[in-house]
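A short worksheet on the structure shown next.
What you see is the complex with one protein chain gone and the rest in place.
Entry: chain A
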Amino acid sequence: MNQAEIRKLIPAVRVAINAKHRKFSNPKGPEGRLTMLRKTVTELVKLERVELNYQRGDEARGYAERLIAMAIKHGDRHIPTMEMANYWLTEKQLVHKLFKVLAVRYKDHTESYTKLHKAPNIYPGFYRERVVLELKGNPFPPLEKKNSSHNWIHNILLEEAHQDYIRKKLKEGERSN
C-alpha cells in the first residue's frame, strides 16, 4: 500500500537524498543507527564544519536540514519541535544555538542550509570517500577557491580595450565642446 501520510505537513528538503535510508549495521539496531547519526548532527551544529565518510555525512545531512527547517517553521514555542531538538542535540546549550542563531541565520534562505564538499581520502586506508559537511554562513574561511577569470589574458586585454574606448569617447566629447 503506497499512500502518503497526511498527519504532518513537512517542508521539502532542499538537498538530494537517497530514496531509501542507509541501514548502517549497528549492534543496537535502528535505535543505534539514530544514536550514531545524532552524534554527527550534534557535532555539525556545534562545530559548523565536520569531516566524515561520505555515507554518514550524506545521511546526517538530511536530518540536519530537517531539524533546521523545523526550527525555522515552528520556532521554540512548539512542543514537538522542542522535543525533536532535545533528542537530536545531545548538548543542551546547542538547543539555544539552533533556535537563536541558526533559525535566525537561515530565516530567509531559499537554498539548502548545509553544504557537502568532497575531501581527500586518508592514505593508507580503505579509500572510503571522505566529505566535509558544513553549515552555510559559518565563520571559517571558505573551502572552495573562487575561480575568478579576472586575470585571464583575454579578459585583461578586453578590459584595457574598454578603458581605451571610454577615454577616446571623453576626448571626442571635449573636442566637440
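One rule holds for everything that comes next: contacts are C-beta pairs under 8 Å (C-beta built on N, C-alpha and C of every residue); 3 or more make two chains touch, one makes a residue touch a chain; residues count from 1.
Quick note on the criterion: contacts and distances are computed from a predicted model.
Of "Ribosome assembly protein 4", "Mitotic spindle checkpoint protein MAD1", "Large ribosomal subunit protein bL19m" or "Vacuolar fusion protein MON1 homolog", only "Large ribosomal subunit protein bL19m" is the UniProt protein name of the chain excluded from the display. Contact residues of chain A toward the unshown chain are 1-6, 8-21, 30-31, 34, 59, 62-63, 66-67, 70, 84, 87-88, 112.
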